[in-house]
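Shown below is the structure under consideration.
Here the complex is missing one protein chain, while the rest keep their positions.
Up next, subunit A:
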Amino acid sequence: MMTYIVFILSVIFVIGFVGFSSKPSPIYGGLVLIVSGGVGCGIIMNFGGSFLGLMVFLIYLGGMLVVFGYTTAMATEQYPEVWVSNATVMGVFLLGLLMEVMLVLYVLKSEEVGVVFKFSSVGHWAIYDIGNSGVFSEEIMGVAALYSYGAWVVVVTGWSLLVGVLVILEVTRGD
């Protein structure tokens, strides 16, 4: 099972996304995002990126989702919509689940899967080697490079975040 752990985690990831795309109340969407975020962290960690996985937990789940959860809790209605309360939501959720199950069976049964691009079914997800260039882990070197050679990317992303906040404030300000 450990060789196919990435495959299992990514299936749970997709099911989580189906869960909030079927549009229950946002508070339940946040709940599912927590699960998806945790599972995504697991996927990254299996590729050797322990630092980035920790970043997902700390910043994404521990920062952004907490703020999202608090604001949604302030704005929620008395009886929020669950997946089973509304026929439409349940229908879409079951449809998404069905498609994911069919895809998983397709991947497990056949040698090679060629949907948009070809990959060799489950074998492609098994991790035999982490992307290590010898002594240093590639992933930490990437983060280090971001702050040295890639300083322009930091400037651009920082500016985008600032403008994102300004845009959101401007849009919700009203007249």
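Just so it is clear, a residue touches a chain if its C-beta (ideal position, glycine included) is under 8 Å from a C-beta of that chain, and two chains touch if they have at least 3 such contacts; residues count from 1.
Here, contacts and distances are computed from a predicted model.
Trainee: Which name from "enoyl-CoA hydratase", "NADH-ubiquinone oxidoreductase chain 2", "Glutathione S-transferase" or "Transcription initiation factor TFIID subunit 9" does UniProt give the chain that's left off?
Mentor: Choosing among "enoyl-CoA hydratase", "NADH-ubiquinone oxidoreductase chain 2", "Glutathione S-transferase" or "Transcription initiation factor TFIID subunit 9", the correct UniProt name is "NADH-ubiquinone oxidoreductase chain 2".
Trainee: On subunit A, what residues meet the omitted chain?
Mentor: So the residues of subunit A touching the missing chain come out as 116-117, 153, 156-157, 159-160, 163-164, 166-167, 170-171, 174-175.
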